[in-house]
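Can you keep this structure in mind? I'll have questions shortly.
With one protein chain withheld, the remaining protein chains of the complex are depicted in position.
In order of appearance the chains are A and B, and numbering begins at 1 in each one.
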Amino acid sequence: MRQTSDKFKANVTAALQRPNLRVALNRTTTLLQTRRAGVIADFPEYEEVRDAGQRIKDHTLENLDHYLVEFEKNAIASGAKVHWASTPKEATDTILEICKAHDAKSVTRVKSMLGEEIGIGEALAANGIERVETDLAEHIIQLAGDPPSHIVMPAMHKTHEDVAELFRRKHAEPPESDDVGELVESARRELRPKYVSADIGISGANFIVADTGSVVTVTNEGNAELTTAPPRVHIVNVGIEKLVPTTEHCSVFIRLLARAALGTEITQYTTFHNGPKRLGDLDGPEEMHIVLVDNRRTEMLADFLRPMLRCIRCGACMNHCPVYGAIGGHAYGGVYPGPMGSVLTPAMTSLKQAGDLPNACTLNGRCKEVCPVNIPLPDLMRRLREKQWRENLTPRSFRFGLGVWAFAVRRPWLYRLGSRVGVGVMRLLAGRRGRLSILPGAGGWTRHRNLPAPEGATFMQQYKRVKRGARGNGEA
Amino acid sequence: MSDRSNEARAAILGRIRSALGRGPLDAERIVRERQALLPSVETLQPKFDDLSNRQRFIARATSERLTATVDEVSDMPSAVTAVYRYLQRLKLETRIALPPMPRLRDLDWSDIEVHHDITPNEPVAVGLADYAIAETGTLVFTSRPESPTLFNYMPLHHVILVEAATILRYMEDYWGIVRRQGNVHPRNTNFITGTSGTADIEAKNIRGAHGPRYMHIVIVGEDARVES
Partner (left out) sequence: MNSDNDALGFEAYKKPRVKPRVGLFVTCLVDAMRPSIGFASIKLLEDAGCQVEVPSLQTCCGQPAFNSGADDYARAIVSQVIDAFEAFDYVVVPSGSCAGMLKVHAAELFVDDPQRMAGYAVFSQKTFEIMSFLRDVIGYQPEGVRYDGVVAYHDACAGLRELDIHDQPRALLDGVEGLSRVPLEGDNVCCGFGGTFCVKYPDISNEIVEDKARCIARSGADTLLAGDLGCLMNMAGKLSREGQSVKVFHTIEVLAGMANGPGICQSAGDMRSEEASALPTDAAGSSTKARS
């Protein structure tokens, strides 16, 4: 997808002007927050499981080379072919080669954010291969021509009225009403024939298990199995950080993922895929290809961003983020939105290009609170800001302003002078009203809010007077 | 593997080692460390001490989240009757898709017409789960020549027989069994929990996205004598 994170401010302005978006976001995030809170309240062991999840991921990352090699060995033993790709282009080139080798005309796809990262959609289109998205939300955005706006519910930005209108226009047998059940039924009808006619099925992986060479998909709809079993070839594109050591370690994450993402104990379909068709199998692909993708993850491994690699793509952070809730996912302009996207987009593309993202955060910390693997998201964002400062990427006017502030606060006498003047001016402008509705230079604030009027003298001024008065009265 | 892939492999592993500041590793130490991360897996599993495996399984399976219906019978012939009852109750045609599994195929299906293939718009398929997991109300299927995967995903109604003695308590118990049996993994291990659904439109939970919309579970026989 085309990245527009350098146009963040313009994206935000556009997003804030769409009342439908706010409605859609509100309906969804509220439900997700409530469900998550409920299922975690029913799980007294949650904190311990979460800590175990963090430790397992940290251990895996510390031994990532070992686990990748172990995974590769076991995947090959199960009959799969394993490919490695450092960059998105290497990954899509590999996948296209496999498609060409099988003369593939159409491909069904299970939702995969890594697939978006590498741009598989564009690559398939550029090579004249039909791509059928099978995940309901991906199907919706494919019809609408939209990029995903959330990592678990990519069509979160659409109200059901939006979807009904879309399906009425695009489905061979349109839905009979706006009722959500009807819409799902319509999508089921539309996609059914495509499953069995596809040449190749492409999926991602929620986890890959080193000791068995398994690829694990965690879904609700059944589209993962319907995409990967009928066609001749199953291709998996997966980030190298999705590794877990064993099936037992994987169970820990299975307990965390659905709870954090959807507020349920487990999703309908958790499938461990181990290689292609076995002798005598009546269904299953003839070939299975696993493409392991780096795309800057090894760089994150090397520096302060390493904890970000624990991410299991649950989306809880963005579901609880007030900024995401205000602007929606598209404004972030990249594959990953919300708090995790504000770290990943600069890391995977460029801090210069995605400079607004780590800054458009109040550092309120709710994301860190709900993360099932304890990723310190606000700290990572602050450290990205520190990197921007060091690399001179902070906007010049802001840098100057902060420099002036820092200069003054380290010289209390100067600071007192300045604050006395500033406060005095504000007091004058406020008159008797107790507030200001305009203040030169503070347009951003006063456009939407009033400013309280200061008392007129600063605390330090008044305190000094009080103490002088006290001394004059013989008190010390 | 292509040259490009080989080069990428070397480059990726090299970058990882340099990021972590060391060379290749001692595999035994790693296994010890990872086992130490799950010293007592019991502390990481949700407790339901007041319920038997069967009770918990049924409670979960019939919950609003999973929406399965459940029947309990004493033996496999009675299970056939239960399937028949289900078809009658819902006024479905008495035709089913059945995996070519001897344990199912060799039952006396009497009035029910049975075929061993499956199509995308199959109304009803009947299956036999390998195991079930009480914690979450999950059924476990493994792919084999006699049990193709798609029988679990194509039909609108999925009627699943499961022997009570195979209802395990936790997913880890299943992994333990697999390990004890030589750690052989099939092409697909499907953990299926309730009916297909989606919450992609405004987070509203709707049933029957692509997989089966209706699930009827027939629990057969007695509980295992020693529950794990």
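Criterion: a contact is a pair of C-beta atoms (placed from the backbone, for glycine too) under 8 Å apart; a residue touches a chain by one contact, two chains touch by 3 or more.
Just so you know, these numbers come straight off a predicted model, no measurement behind them.
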Chains shown that the absent chain touches, full complex: A
Absent-chain contact - pick from A:39, A:210 or A:361: A:361
Candidates A:73, A:89, A:352 or A:449 - the one touching the absent chain: A:449
Residue ranges of subunit A at the interface with the undisplayed chain: 9, 12-13, 16, 322-323, 325-327, 359-366, 368-369, 382-390, 394, 398, 402-403, 405-406, 408-410, 412, 415, 419, 422-423, 432-435, 437, 444-445, 447-455, 457-460, 462-464, 467, 471, 476
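As a convention for this text, only the chains that are shown with their structure count from here on.
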Residue ranges of subunit B touching subunit A (in the complex, touch as defined): 1-2, 4-6, 8-9, 11-13, 15-20, 24-25, 27, 30, 33-34, 37-38, 41, 43-47, 60, 65, 100, 120-121, 135-136, 138, 143-145, 148-150, 152-154, 170-172, 175, 178, 183, 185-204, 206, 208-212
Residue numbers on subunit A that touch subunit B, as the complex places them: 24, 27-28, 31-32, 42-45, 48-49, 52, 55-56, 59, 62-66, 68-69, 78, 81-86, 90, 93-94, 97, 134-137, 140, 153-155, 158-160, 163, 180-181, 183-185, 187-188, 191-193, 195-196, 212, 214, 220-223, 225-226, 229-230, 240, 245-249, 251-252, 254-255, 262, 264-284, 292, 294, 298-299, 301-302
